[in-house]
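Note that one protein chain of the assembly has been removed; the remaining protein chains are unaltered in position.
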Amino acid sequence: MTLNRLWAYANPKTFIETTDRVLPAVSVLAVLCLVTGLVWGFFFTPDDYRQGSTVKIIYIHVPSALMAINAWLMMLVTSLIWIVRRHHVSALAARAAAPVGMVMTVIALLTGAIWGQPMWGTWWAWDPRLTSFLILFLFYLGYIALWEAIENDDTAADLTSILCLVGSVFALLSRYAVNFWNQGLHQGASLSLDKEENVADVFYYPLLVAIAGFVLLFVALVLLRTRTEIRARRMRALLARERMG
Amino acid sequence: MSLEVNDLSIARGGVRVLEGVSFTLAPGRALVLRGPNGIGKTTLLRTVAGLQPPVSGTVQAEPESLVYAGHADGIKATLSVVENLNFWAQVFGKADISPALDAFDLGPLAERAAGMLSAGQKRRLGLARLLVTGRPVWVLDEPTVSLDRDAVAMFARVVGAHLAGGGSALLATHIDLGLEGAETLELAPYRARASVVDDFDEAFL
Partner (left out) sequence: MIALLTRDLRLAMRAGGGFGLGLAFFLIVVTLVPFGVGPQSELLATIAPGILWLGALLACLLSLDRIFALDWEDGSLDLLATAPLPMEAVVSVKALAHWLTTGLPLVLATPVFGMLLSLPSKGYGPLLLSLLLGTPALSVIGTFGAALTVGLKRGGLLLSLLVLPLYVPTLIFGAEMARRGIDGLDYTTPLLMLAGITCGTIALLPFASAAVLKVNLR
């Protein structure tokens, strides 16, 4: 599919028509993957010799953390598309994705805390990874709040996309800063929830399925919410036009 | 240095208000915009001044030839009259503010803090800024608000002198300033028509 055909979906009508066909399939697939991955992971894999059954929470923690970051990346890309090509669907897709990304971040934080509690004996630790996600949560919050605060839709799209750009730079910077902050001179004390840590094959495949499920869930939700945003925007435009007389 | 506007369509708050506006403003001429409230005079002036982009069409003028004066005066209350004008003079690269002070009879008020001026005096100060900028094309939105009859006459004299000196003025006003050879542009015919509401695919989402 050449890039030009992709731009066809920038047309709101085409987008709605296409998603009419696509969304049900994506949703079903998402549910299938999620259920398969989670059930397989939770019930059909052995307990970890060190962490017991709590490690199973990675089937939710890892995909949600991945999606939290990917959602922001998607917002970054769609914001750039809005800035360069002024496609309304793009801006609305960014707006639609933000709450989903934010919820993913919260899920990652909660599951991270739940996972960590038996290991660390505390519900929260300022581990670099968790802290970075907390900061990401704040970025999401600010982005969404800005969308809500501004009345004019085009102005809101412009301001939030610039915020997304600047925020992305600072989010990267914060990641490095937080790593520095919690390593400092205290090497090796980091409490790593790293999924690379000894994830054996038997865990790996259900994890992949769970990740696929989360990705599809994200896609389905964003498509759904973008459709809603398009409709809401159209309604506001019609009302405005009516007021004009 | 003339100002040329071609087939301009402008929008306010995302809604198109005027379409197909075209005119040329030659040096020494004045053009008065007329139309009912809400038609888009302010939006048109702001678009010409460069504060917002048009939906379509072009505004052509020599670079650095326009100066805009809107509803608000842009006056700092804690600065004196002279300090206010000197600031703008420096920003626009000019040095001498006395012609502006004289033209609007602000000499006696020169050292007074701008917050202590009456509404009419503040307006005179805001308009004096135009002279200080030294720019030829004046884009003015309701310049005579708060001015009494004498002050309106003073302003008309200033505009007349500006036109005689080769400058031009584009203004929206309900008041007849009695400017020589001033043309009027009635904006009602340019009102944007709501296009037929069809399926989704207009950019006007």
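Just so it is clear, A and B label the chains in written order, and each chain counts residues from 1 on its own.
One rule holds for everything that comes next: a contact is a pair of C-beta atoms (placed from the backbone, for glycine too) under 8 Å apart; a residue touches a chain by one contact, two chains touch by 3 or more.
Computed from a predicted structure; not experimentally measured.
Residue B:V91 is the one among B:V91, B:M116, B:A164 or B:A188 that touches the chain not shown.
Of the listed positions A:A8, A:V28, A:V84 or A:L141, the one in contact with the omitted chain in the full complex is A:L141.
Checked against the hidden chain, the listed residues B:L31, B:L44, B:V67 or B:A151 yield one contact partner: B:V67.
The chain omitted from view is touched by exactly one of A:L73, A:V166, A:L208 or A:L239, namely A:V166.
Hidden from this view is one chain, which touches chain A at 135, 138-139, 141-142, 145-146, 149-150, 155, 158-159, 162-163, 165-167, 170, 173-174, 176-178, 180-181, 184-185. In the full complex, chain B contacts the hidden chain through residues 46, 49-53, 64, 66-76, 78-79, 83, 86-88, 90-93, 129.
Criterion: only the chains that are shown with their structure count from here on.
Within the complex formed with chain B, the residues of chain A that make contact are 11-14, 16, 88, 152-154, 230, 233-234, 237-238, 240-241, 244. Those residues of chain B that touch chain A in the shared complex are 13-15, 17, 194, 197, 199-201, 203-205.
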